[in-house]
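Quick one: the structure is below, and I'll ask about it shortly.
Each chain you see keeps its place in the complex, though not every chain is here.
We call the chains A, B and C, going by the order they appear; numbering starts again at 1 in every chain.
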Amino acid sequence: MQIARIIGSAVSTAKDPKLTGFKLLVAQRATPDNQVYGDPFLVADTVGAGEGELVILVEGSSARETLKTANIPVDAVVIGILDSIEVNGELVFQKS
Amino acid sequence: MQIARIIGSAVSTAKDPKLTGFKLLVAQRATPDNQVYGDPFLVADTVGAGEGELVILVEGSSARETLKTANIPVDAVVIGILDSIEVNGELVFQKS
Amino acid sequence: MQIARIIGSAVSTAKDPKLTGFKLLVAQRATPDNQVYGDPFLVADTVGAGEGELVILVEGSSARETLKTANIPVDAVVIGILDSIEVNGELVFQKS
């Protein structure tokens, strides 16, 4: 799964009916110590993630395995908000 | 899901029968503030997206989860037309 | 879906029995105006594509959704031969 930071949100009224009710967030991949990289993209939220938070992102068909996204045309879903990350014995991220 | 801009269309008569009736559009990935990047590719449209519009693109097996694309050999489908995108508290895209 | 050009073919006798009967072609990704790029790879043909033709390529699990490739271990399949492509109002490819 990817580490990503929520950096914004998007609005779409003309969309597939199955997407109704899903909050569309803008995310960017991030390193364990919370440095963003790569091109921003859209994700569906299932855990109430807010802007600036570091999250766990699942992609591909597994994105449809959460309780809320079964049979939904989404390929990138937020499945958790990160509290802390430790790398090589060092705490590199702690949720403020 | 990817942010993409519709930049054209393609015609194919010799194709898998399941594709009949689908409009084939040419798309290019885009940043939240509507700058295109990467190589153009083909997408199936399900929401009536027009040339120049910024859209929501779903890829992989999830592309077959819309009401119109079940069991169809497509791996990139337009599932929404973007109205607006906000990043870091700033409105970076607004549909004209 | 990807735009690709058929650039050759491959032969394999020692293979999974399910592949018997499929023509293995060598393809390379292409821009809408028919410039090839990236590393060549193998595709299964389902529409009788010939060398030099610009084709529609579907990848991943969707590659198994054509009438001929259900349950076949293929992840890149030709599902159409391109007649023409228009980008930003300009005809950039026309099948000769």
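To be clear about the criterion, a contact is a pair of C-beta atoms (placed from the backbone, for glycine too) under 8 Å apart; a residue touches a chain by one contact, two chains touch by 3 or more.
What you see is a predicted model, and the numbers here were worked out from it, not measured in a lab.
Participant: Given 3 chains in view, how many copies does the entire assembly contain?
Facilitator: Copies in the complete complex: 5.
Heads up, the rule we're going with is that only the chains that are shown with their structure count from here on.
Participant: Can you report the angle of the rotation that maps subunit A onto subunit B, using C-alpha atoms only, to the nearest 5 degrees?
Facilitator: 70
Participant: Between subunit A and subunit C, tell me the centre distance in angstrom, where each centre is the average of that chain's C-alpha atoms.
Facilitator: 33
Participant: So how far apart, in whole Å, are subunit B and subunit C when each is placed at the average of its C-alpha atoms?
Facilitator: 20
Participant: In subunit B, which residues are in touch with two or more of the other chains?
Facilitator: Touching at least two other chains: 60-61, 63.
Participant: Given the complex with subunit B, which residues does subunit C contribute to the contact?
Facilitator: Within the complex, subunit C touches subunit B at residues 1-3, 29, 31-32, 37, 46-48, 56, 58-63, 65-67, 77, 79-89, 92.
Participant: Would you mind writing out the residues of subunit A in touch with subunit B in their complex?
Facilitator: My answer: residues 7-19, 24, 26, 39-44, 51, 60-61, 63-64, 71-76.
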